[in-house]
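Here the complex is missing a single protein chain, while all its other protein chains stay put.
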């Protein structure tokens, strides 16, 4: 699963989608509704972003995963996306989880940055208890004292989850690392430990990305990444 | 601010309200909508709980603070409560924050258990940007490796907040400590550091409380606590 | 207990000692052997520093606490100091602890910045098992994700220790906070929670201190601090 942090324009989305498609991505990621720490930061294009994602699917055939952040936009996201993301900040937003549980679409549930594995599984349970059992869990780093990365990627989450749950687990090394230089090695690590997939940020022009440019891969890096993890996955 | 973790019955709520009133509490706390890690745990009495809280106010004159967990129950909570609590798990539930910002009632915003002070202030900003500037911040402990308490109470949050914000800060030592034995000394510490108030759990029969009994004060302990912090506050 | 981070010169030490004595300190702190993260940082004046500390005692009557960092300098420190400090980095340096346990001087044992309370008590046990039962424990902040202070001061350590041990507990808010602005409120908090004393950094000219100037109190701040905690301690 690959794509930009935020959908910025049709041209940006299609450019990146063609890149990630060419190198073997199966799902396109990109936020239309962005949960941001500050109310004054760019909050995403909203439904316009979703319409762009629809075009991405039509043109490239990639599946679409994008985030729903509340009870209002989940209705829209459900209409446009193939997989609905519930973000780390909303991992214990129980009414959103219950609503996701009543959706017919699969849910990508990200681990809160201070959540234990048990809490992550309990949040998945909120979704499944409503009838939607197609939940994909996502490890994306936890908060620690360590300052060499934005968050500390906890790859031990993978065997910990697989010991007690049948749910697939994907890893997002981009948000954990906060720096593109670490994304390729951490992606290899995730696959080697046993992740069922990875979710990475890619941008054709990271230096001008509206958010998270520092952790977005260049096109050539994504090509390298895909070659390496395809080999590993075998 | 004092009261049980959850409203369990009219008798329970009134019994505890009379105790805390007698010893000088000004606000009664008690959850009607409880955000619980597991979907199978007791989730609160809902609107029945709010009706009980109304009776508590009528009988004792105490103000009521209780939690709203989503866009549906905030309408109800707004109707019954004097102060609307947004809990730690919802500190970055931005649509709930925006909705709270359109309320005429003051908001008690709890710090997420892995939130920085800056993130807490930015979440307050989501509320205030909508026009509601009556926000009370609450330090309630953060997640660390330390295992002597449930969370590590970060009293340095008080001077850190007061350095950059005029908002009042209260401290919840009950959730931080997770054990009633530590609540009195930590409450004294909070007041001495400069907190504008404290939020504690009290139960007339903690051993039979439906949730958080382990950290609820006995009536006599609450009496001691109030005597000590009144002295300190002077 | 108050004084500079490091002994820099006789004049500096005596100037600060007179200040802290005047405002009621009973013990003078100051490092002669400084454990520094980098081998290229100022490592302290060594035995020259100890000789200065001796003069401080002779002139002011203050007791002296200073750190021993290894098996060599503990012999010297023992000779000059009234209380031997074992620092946070050495909390699990078991041969140093055992050596401290064979000393006739009291030991101030600082909690490692990632040590649990149980580990701190076990380290005290290493000292006491050798026969020296005069151990003073010191809480000085733990490493967490929080970035508003250098370390997160864990005042719940005080009731946690007092629940299972008779050993006195002092608090060092200077190293925890990393900023002098927070030292006064956190010192009040420490005393209110039940600390038996505090250990703070004071400098007559913090802007030119060789280490930790950012967290050293000015003389007038120390005067305020002492007035406030004397009142609280009563």
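The first chain written gets the first letter, and so on, giving A, B and C; residue counts start at 1 in each chain.
In this section, contacts are C-beta pairs under 8 Å (C-beta built on N, C-alpha and C of every residue); 3 or more make two chains touch, one makes a residue touch a chain.
Remember, predicted model here, so these are calculated numbers, not experimental data.
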Which residue of C:129, C:164 or C:233 touches the chain not shown here: C:129
Touching the absent chain when the full complex is considered, from C:60, C:93, C:174 or C:187: C:93
Missing-chain contacts mapped onto chain A: 114, 116-118, 142-149, 152-160, 163, 176-177, 181-182, 185-186, 188-194, 232
Footprint left on chain C by the chain that the document does not show: 35-40, 69-72, 89-90, 92-96, 112-114, 118-119, 122, 125-126, 129, 143
Residues in chain B touching the chain absent from view: 114, 143-145
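Basically, only the chains that are shown with their structure count from here on.
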Classification of the chain B:chain C interface as same or different, half of numbers criterion: same
Computed distance of Cα centres, chain B from chain A, in Å: 33
Euclidean distance of C-alpha centroids - chain B vs chain C, Å: 36
Per-residue overlap in chain A, given as positions that touch at least 2 other chains: 114, 143
